[in-house]
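As you look at this complex, bear in mind that one protein chain is not there, while each of the others sits in place.
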Amino acid sequence: MSGVNKRVLPGFGLSLGFTLVYLSLIVLIPLSAVFIKTTTMSWHEFLDAVASPRVIASYKLTFGASFLAALINAVFGLLLAWGLTRYPFPGRKIVDALIDLPFALPTAVAGIALTAIYAKNGWVGSLLEPLGIKIAFGPPGVLVALTFIGLPFVVRTVQPVLEDLETEYEEAAASLGATRWQAFQRVVFPTLFPALLTGFALAFARAVGEYGSVIFIAGNIPMVSEITPLIIITKLEQFDYKGATAVASVMLVISFLLLLVINGLQAWTARRTGRAI
Amino acid sequence: MVGVAATFDARPDTASKFQANPATRDSSWVRYLIIGVGLTYFALFLLLPLIAVFVEAFRKGAGVYFSALVEPDALSAIRLTLLAAALSVPFNLIFGLAAAWAIAKFQFRGKNFLITLIDLPFSVSPVVAGLIYVLVFGLQGWFGPWLREHDIKIIFAVPGIILATTFVTFPFIARELIPLMQAQGRDEEEAAISLGASGFQTFWRVTIPNIKWALLYGIILCNARAMGEFGAVSVVSGHIRGETNTMPLQVEILYNEYQFAAAFAVASLLALLALVTLVLKTYVEWRAHHHNAIAEE
Partner (left out) sequence: MSIEVIGVNKTFGSFTALNNVSLNFPDGELVALLGPSGCGKTTLLRVIAGLEHPDSGRIVLDGIDATDKDVRQRRVGFVFQHYALFRHMTVFENIAFGLRVRPRRERPSEKEIRAKVTRLLDLVQLGWVANRFPSQLSGGQRQRIALARALAVEPRVLLLDEPFGALDAKVRKELRRWLRTLHDELHISSIFVTHDQEEALEVSDRIVLVNKGNVEQIGSPKEIYEQPATAFAYGFIGAVNEFRGRVDGGFVRVGDERLRFETGNFKDGQEVIAFSRPHDTEIVANPQSDDGVSASINRILGSGSVARVELVANGDAREGRKDFFEVEIPGTEVQSLGLSTGQHVKLRGRRLSVFPVQNTTKAAS
């Protein structure tokens, strides 16, 4: 039997074909270039590129600061999500809308704005300066920038779960004699946890690859405040394509792993809450 | 993946429900503490930077501000940014519609894997996104020699910028449409076909009206990212003033030349774009919510 009439709705071949071709041309083939290029390097060359002390220092900074920033966002993002869904307060709608600012604001703009605020003559920086706390042009600056760009993730993954959470569960907990804190700790929090972890992972993944907002505020001092994406750029500017590609391949592999972890977390969240996100 | 948090979803107003219920009401000191800490955090990390952009932009007066914007290099950057968005958004729009149609309306093997692949660009660092095109089209890249022979410039030229922008905004529209169209199923399309509509008529008269808000939402987010992309574009641009600088790159150049007021002036345009994006986004969410509220009546 011919395959022509097999499907009732038209356009399957066309739409899937276009999808695959476009995906291959824009994403898959160019991405494969990184790995193909890496295979032309000797093991020694590769190690030199990806494991030199300066690059190792950048990994430590990038992953350490990303982890810390995601952690900060997990804590404060949960608070914000809770406040936004549970408490009526003036300006709530505006705050809610502005939460997405880091998604909408170009990273370069965020970078220079954060630098202006947290530099020693800035609004916040000048307050911290007398206390001996220096934020801009050092690792704390990286942390500030990464916190900024990761802020919406936890709020936006936790918020829908909180909204869908029927009051019944807490009513049941209360009727069984639980205090508010017990109800939160034993009933609400376990329900939120997968979403919280997903938000954390998303914020972390985004922070690891971030470039634009960091380079203005970091100071970019080798071995101290130089992030890995900047290492790639620097190598490119020195026409060290192989070195740049090698470091990029390490970052890509880590991105893929994070993607897998996040997919798993999202499946977990969906199972736990019966809600696809 | 990373766009997940911005998934098209109308948010209901639940706050009063929780505070009216004795089982879910928190004591007032908890309320004030959480709101206080939350808002402080919000102010330090979100509100202040936004205000700072505009304050810094006007620090040297309105004259400097406006002259920074009408400067030829700035105008050329604005033009290039608009061009990159005007091309990459429609590309990804067509792709998003095609991918969502195939994935939501048909059964085939490897569907979940395909969805993961579509999300892939979100998890790739923008810098790596730029680098991959250098490896393919750059002088030392796969097609470098051939391109040079035929005098075609992609890297350090406008086509590279458009490619990089398309890459970083690749999943935006598809990922708004896929879950929505999957949830809507095939019934309405099958009904239209059974009533004699052609495939094209079904798509225009039934599918598109059903997804218009999600589509618009995806376009808004895609556009914001397309106009604001920095890392990927920075790698492929070559920073040629008046030629291959987009607005975010122009901001960087001015900033590095210590022309702070001018840098913030250009940045303020981008911040304005972000605000408009948020307003439109909120409006679309509200409309879609309104729409759903009627549908669920």
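Lettered A and B in written order, each chain numbered from 1.
Just so we're on the same page, contacts are C-beta pairs under 8 Å (C-beta built on N, C-alpha and C of every residue); 3 or more make two chains touch, one makes a residue touch a chain.
From a predicted model like this one, the values you see are computed outputs, not experimental measurements.
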Candidate in contact with the missing chain, chosen from B:68, B:89 or B:206:
B:206
Need a quick check: the contact residues on chain A for the chain that isn't drawn.
1-2, 5-8
For chain B, which residues touch the unseen chain?
187-188, 190-198, 201, 205-206, 209-210, 294-297
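Note that only the chains that are shown with their structure count from here on.
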Compute the distance, rounded to whole Å, between the mean C-alpha positions of chain A and chain B.
15
Within their complex, chain B touches chain A through residues 1-7, 9, 11-12, 14-19, 21-24, 26-27, 30-31, 34-35, 37-39, 41-42, 44-50, 52-53, 56, 91, 94-95, 97-99, 101-103, 105-106, 108, 114, 116-121, 123-128, 131-136, 138, 140-142, 163, 166-167, 170, 179, 186, 189-190, 193, 198-199, 202-203, 221, 224-225, 227-231, 234-235, 247-249, 251-252, 255, 263-264, 267, 270-271, 273-275, 277-279, 281-282
For the complex, which residues does chain A have touching chain B?
7-12, 14-16, 18-19, 22-23, 26-31, 33-34, 37, 76, 79-80, 82-89, 92-93, 95-110, 112-114, 116-117, 122-124, 144, 147-148, 151-153, 155-157, 159-160, 162-163, 167, 170-171, 173-175, 180, 183, 198-199, 202, 205-206, 208-212, 216, 229-230, 232-233, 236, 241, 244-245, 248, 251-252, 255-256, 258-259, 262-263, 266, 276-277
